[in-house]
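For this depiction, one protein chain was excluded, whereas all remaining protein chains were kept in their positions.
Labels for the chains are A and B, by order of writing; each one numbers its residues from 1.
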Amino acid sequence: MNSPQNRESSPGHRPARKAVLTYLIRRLFAVVVMLVVVMLAVFGIFFLIPKWTGVDPATMFAGKQADAQALEGIRQKLGLDDPIIVQLFDFFRGILAGRDYTSAGDTYHCEAPCFGYSFKTEQAIWPILADRLPVTLGLAVGAAIIWLVIGLAAGVVSALRRGSIWDRAAMGMALSGVSLPIYFTGLLSLAIFSYGLGLVSNEYTPVEESFPDWFSGMILPWLTLAFLFGAMYARLTRATMLEVMGEDYIRTARAKGVREPVVIRKHAMRSTMTPIITLLGVDLGALMGGAILTETTFSLPGLGQAVLKAIGEKDLPLILGVTLITASAVVVANLIVDLLYGVIDPRVRLA
Amino acid sequence: MTESHKTGVSAVGEPATATAAPARSFLEVRDLHVHFPTEDGLVKSVDGLSFRLEKGKTLGIVGESGSGKSVTSLGVMGLHTVGQYGRQKARLSGEIWLDGQELLSADPDTVRKLRGREMAMIFQDPLSALHPYFTIGHQIIEAYRVHHDVDKKTARKRAVELLDRVGIPQPDQRVNSYPHEFSGGMRQRAMIAMSLVNNPELLIADEPTTALDVTVQAQILDLIRDLQKEFGSAVIIITHDLGVVAELADDILVMYGGRCVEYGTAEQVFYEPQHPYTWGLLGSMPRIDRAQSERLIPVKGSPPSLINIPDGCAFNPRCPYADVPKGNVTRTERPELREVGDGHLSACHMERGDRDRIWNEEIAPKL
């Protein structure tokens, strides 16, 4: 209905595009600043806190017989003698331009994006992340689809049939969804569907190996995660929907003679989606860092498992890598949410 | 059916004894009750209201907020019966006849089809009444296409035409604007355009100017009047401000506590008001030709709770003349509507003589 020509010819829209561009540039700049701050914090926590407590960080990697020569070698390797700012600079330079590492007289070039090498396994970080990201991504996106469908449906039905048996049942489920921990629901579903009934796989199979096996292994993690999130989304949808249904413009739509299903689908749902999308952006972004509990419960080799292990083993480059991915994902997801906002709500387009 | 009327006298002045009903008016509301069951008790928002309205005429319904006037209009539109999901549903009884069809007993979908086409509504605050996510054009087009099986292009032409008619400049471009891109007055014009898109025969304007600047108010009222002439619709204007209906309405119905307390032609209500509440409303009317101190004589106190309406006159607690009638009658008996002039009705226990004396000696000089 909005023909592009009309858009163009409207004087109100021409500066809008420029405004969007400025907005994007401003946002991206803010993103970079934020990432630097996050990384700085991780560096700080990692090196400063042990220093303050009087523990030599190098001993974390020295093994059982910490030889003095070994400690010195580790200190050098970790660059502990450099100021944190220099380390941070090197780290970012590595991501953007790659960097060289010298070890035992040999020089290795680590190509961009270079997140460095794991202190623990000596692997390059980027391949680890690249290997694990699809697992986490598959988990998050698959679960998100399920929880959106279920959460929205339950929320809408509850709102429209408030006080009915459906409402009570859905909200009862939602309450158990938010209050039962993942490892409980996860272990329970594993016990029943995998070990008990043998319906689905208890093990992760990469999607490129076998799609049906992958799917079979992902169903329970998806459902478990979706149970938790779906519960939150159902409650939010219900609350928002109830609020929206009381809005004047809903009454207007009815006064126009619009059929009730259309009133709900078109007029009410669009407004209801706004907070849902905000939440979805934040949730998906955060899940990119790994749904640690879900990944642990179902033994999915995703980023969450990697970072959990890395924290336990003080593997800083890996921690930094996952942190950066998580932070970037959150930021990008928020950016997408903001842009989507513009699509949904014309009032924020120029903001 | 009229035998069942307990009130005996309807606001329209239908004789209680009449058996052979004359030809029905275009809109006839009879003994309308709108009750809301709540946790605290039954809210009797509208409690036995009757009126009638012909095409081409304008009825002003005046009252404070909570007097039941908006509830009445929503009742006529059938908006109490849709979408009250889970909430306590409104209980409606009585009759609403529109163009020969009774609406309360009609199938909900029948009423839905009438909404927007036969009867349309303009709301108080166009900013909240228009959907913020859709363009003005989209919303008007939707209103049109609900009732007309036409393509978008045709509907769009119709929308532009109406925007033009309600005085929106560059309507072919503004049709693509969003509500927030309009000024308040423009939004209300667009709202009016939307309500008129299907040539409704009944137009209900619920406080159409309350949310607007004073200067814009007059423009909008002029517009409504002009459009009424042009379209020949029946119009109900709902307002708390007698000033709004002074020049617009043919008849005026004053509501208090869910009931009609005075009904008459605009002239009767303005020049020979018979109810102390109407006097109060007249007194609180802003008038430019009076000094500030004299101008506003608001009705003291607050509107009655609609849950436990006391015995006696609902206005009694706020009425300065509650002790004029002899005995305890204002506290024990509900005053019925009585004809006090040619088709002029009022529900007050005071004797005619007392009323005339108070009006002529105490009220009129101050106005």
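Note that in this section a contact is a pair of C-beta atoms (placed from the backbone, for glycine too) under 8 Å apart; a residue touches a chain by one contact, two chains touch by 3 or more.
By our rule, contacts and distances are computed from a predicted model.
A single chain of the complex does not appear, and UniProt lists its protein name as "Peptide ABC transporter substrate-binding protein", one of "Tryptophan synthase beta chain", "Peptide ABC transporter substrate-binding protein", "DNA 3'-5' helicase" or "Cytochrome bc1 complex Rieske iron-sulfur subunit".
For the chain that does not appear, the touching partners among the shown chains are A. Of the listed residues A:Ala112, A:Leu175 or A:Val343, the one in contact with the hidden chain in the full complex is A:Leu175.
Touching the chain that is not shown, out of A:Gln87, A:Gln305 or A:Thr326: A:Gln305 (per the contact rule at the top). One chain of the complex is left out; on subunit A, the residues touching it are 50, 54-74, 76, 103-106, 118, 120-123, 128, 131, 171-173, 175-176, 179-180, 184, 187-188, 190-192, 195-197, 202-203, 295-299, 301, 305-306, 308-309, 312-314.
Simple rule for what comes next: only the chains that are shown with their structure count from here on.
Of all the residues in subunit B, the ones that touch subunit A in their complex are 77, 79, 82-83, 85-87, 112-117, 120-121, 123, 125, 128-133, 135, 137-139, 141-143, 146-147, 152, 156, 173, 176-178, 180-181, 194.
Taken together, the subunit A residues at the contact with subunit B in this complex read 1-2, 6-7, 9-10, 12, 159-164, 167, 245, 247-260, 263, 267, 270-271, 344-347.
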